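The complex is shown incomplete by one protein chain, all other protein chains being positioned as in the whole.
Each chain gets a letter, A and B, in the order it is written, and its residues are counted from 1.
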Amino acid sequence: MNKSYLQEDLLRMSGVNPRKCMQCGKCSATCPAYDEMEYHPHQFVSMVKNGDIEPLMKSQSLYRCLTCFACVERCPRSVEPAKLVEAVRLAVIRQQGANRMTANDIPALLDEDTPQQLLVSAFRKYTK
Amino acid sequence: MQRIGVFVCWCGSNIAGTVDVKAVAEALKAEPGVVFSTDYQYMCSQAGQDMIKESVREHKLTGIVICSCSPRMHEATFRKTAAAAGLNPYMVEIANIREQCSWVHKEMPIGTEKAIILGKAAVAKVNLNTPLTPGESPVTKRALVIGGGIAGIQTALDIADAGFPVDIVEKKPTIGGKMAQLDKTFPTLDCAACILTPKMVDVAQHEKIRIFSYSEVSEVKGFVGNFDVTIKKHARYVKEDVCTGCGACVEKCPMKKVPNEFNLGMDNRPAIYIPFAQAVPKVATIDPNACNMLKNGKCGLCARVCTAGAIDYKQQDEYIQEKYGAIVVATGFNPISMDKFDEFAYNQSKDVITSLEFERLTNAAGPTAGKLLRPSDGKHPHTIVFVQCVGSRCDSCAQKGKEYCSKICCMYTAKHAMLTRDKYPDTEVYVFYIDVRTPGKSFDEFYRRAVEEYDVHYIKGMVGKVTPQGDKLKVQASDLLSNKQLHIDADLVVLAAAIEPDKSARPLATMLTASMDTNDFFTEAHPKLRPVESPTAGVFLSGTCQGPKDIPETVSQAGAAASKVIGLLAKDKLKGNPCVAHSNEQMCNGCSSCERVCPYGAITYEDKEFRMPDRTTAIRRVAAVNPAVCQGCGACTVACPSGAMDLRGFMNEQIMAEVDAICK
Partner (left out) sequence: MNVSYFPGCTLKNKARDLDRYARQCAQVLGITLEEVENWQCCGGVFTTAKDEVATKLSSVRLLQAAKAKEQPLVTVCSACHNVVKQTNHAMQIDGEFAAKVNRYMADDGEYDGSTQVYHYLELLRDVVGYDTLKDKVTNPLKGKKIAAYYGCLLLRPSSVMSMDDPENPTIMEDMIRALGATPVVYANRNECCGGYVSVESPALAKKNSLAVVEDAKAAGADMIITACPLCRYNLVKNGADIPVVYFTELLAEALGLKEDANE
């Protein structure tokens, strides 16, 4: 199979080698955001490996990964699926006009106790 | 001047594919001493060997260079060929143009050039070869088996049945090993004790077998046929030959709260104990870390109740020296620690157990008398989750687990699942697997029965997290085929922990100078053709010390190791390796450098009288090599500062000639 430029780019920026995966599904078994994801961590690995990347880029799943590193930590094969999810997400939000949040959204998100950390993190994850 | 014949092998296309063999034969013709040079498709074949013999006669050859595969493969073959043609076998040199040349290069010109250089080096060496004659050494007709599990037991029985005496050294108080802890054995489900304990009794009663239990090998010296071994017998504070195994002491011992290792700590034993009813030897042992009498002199109850008078609080460790002709390693395995896998909550809940603990929970002699009850509250579990591959098949970069497949887990888990469903049909059983690997006779059929007849829920996917909550274990797992994350409230979680070689294996390998792989499994001399021998002569491998394997395989390997030992012990004399070190006494300055580096203890020093140039005599201290002990490693020759040490067959002069030929 010819690797697309996008696929190569994703693998390079994430540093993930999806061929190491033995399809045990432990990443998805341990994922705390599983129920909110249309594509699950193990699917990110196999779909990027197969070059089936478009559906991932359109998916809500990109914005549900908590980057909690549970899949990274528990993967028996050191595949580190979260890094691949992050790479696909960046491939989307780096595009022109793909920011998911703007400063205008902030007032609606605030309550009395909202820590700065929340907004800063969300901005880093959802915007470029 | 030698008359050298060069024989270049094609090895089919193995060599000829990347090396122009005709060009090599042609180029080597011009080397000094070469009077004949040719190539042939398979030099090791009968026809090839006949051609070599014929050429020796025809061209009156005094030396032979074979350009072929590694000397590990066929050096012995071609030495025999040379001997048959009337040459001294040590006049043969192999130039390895396969493993070190054609297999590692892709391009013909490069491969050919390198093959010629390697051939030139071999020719240069043969020019300086001298005929060598191996010495002979006697064989001590007794074998040592280290480890008393099923592997060691079977090996010992087979050797002893052939008429040779065998000693078994077992570090636990009884032989039996892991198999003694198992309940049933796959795929036929016979009870482990029923088939193992008769063998243990056979061992105990065999007139040719001695058992050193509660003992360890503490030192090994010598070499094949002539090992000198020191065995450390730990003090068990009970006279083995007096104790009748009646158990009165065990019953009366007031210190009853010692975790029982035989039941993996799931119940307690007294400070004086007999591991299990069928133990061999059936003799009590006092645990010095638990016994009040030994710790502070307060108690002595066991001595008072022992009618045989077997208790001896003053017993000391004992060292036994014995000679052996062959040593069999059968040190076995252990499940790995689950400490690094606490996502499965092994350290948080008593109801998360390993498969070996599950064996004890279902064994009639176990802590629950064979009733499957939860360790936490003694209740019957209604939902059991089995997790496969815990710590097996891990990436080398992962900071935990092993890279290899532990091989036995798929089958024992199918057994556990099936037996549970058979005995307790009201229990739901889930098995989370990555792959089910059952390549053995009647193995896959066995696994299918678990699924089809016993309705065990096999789910492709891994468990990600176990959360103990209340009296449940919340299991979060992948069901990859339905693309779901499952949440199961389980009562018991059983982890198929990877297995690893026993911790005693590494220091033992050092003592034996036997090689190991990175996982501490002993390496075999050849993975296919010499699977039960260590590369160290006289050391043999039996059971899981060599790699994960189940009981049928272990028993086969144990028998194979025994037959190799018998083959060795049946000989009266062993031919040694003539390529041994020797020192030039005139040049030796007695510095001891060689003695310090010799791993075999083959070098000693002696005071010798020398005539000095001024006609006086002087006593000088010089090195002497015991050729029977020397293994020809050459460490001493490089350590010697004055160049007095040399290795026959690999003399400094020969090595330099090879280097010159390569650099020319």
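Convention: a residue touches a chain if its C-beta (ideal position, glycine included) is under 8 Å from a C-beta of that chain, and two chains touch if they have at least 3 such contacts.
Small disclaimer: the values here were computed from a predicted structure and weren't measured.
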Among the displayed chains, the hidden one touches A, B
Residue in contact with the excluded chain [from B:F164, B:F186, B:F212 or B:F341]
B:F341
Of the residues B:G440, B:P468 or B:P552, I need the one that contacts the missing chain.
B:P468
Using the touch definition from the top, which of A:R19, A:K58 or A:R124 touches the missing chain?
A:R124
May I ask which residue of B:Q399, B:T518 or B:T617 touches the chain that does not appear here?
B:Q399
Contacts from chain A to the absent chain lie at residues 12-15, 32-33, 35-36, 63-64, 66-70, 72-73, 80, 82-83, 86-87, 90, 101, 109, 111, 113-126
Going by the touch rule given at the top, which residues of chain B touch the chain that is not shown?
339-343, 345, 347-348, 399, 465-470
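In this section, only the chains that are shown with their structure count from here on.
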Quick one: report the Å distance separating chain A from chain B, using the average Cα coordinate of each chain.
46
Touching chain A in the complex: which residues of chain B?
343, 389, 393-395, 397-398, 401, 434, 460-465, 476-478, 480, 483, 485
Could you please specify the touching residues of chain A with respect to chain B in the complex?
20, 22-31, 34-35, 40, 42-43, 70, 74-79
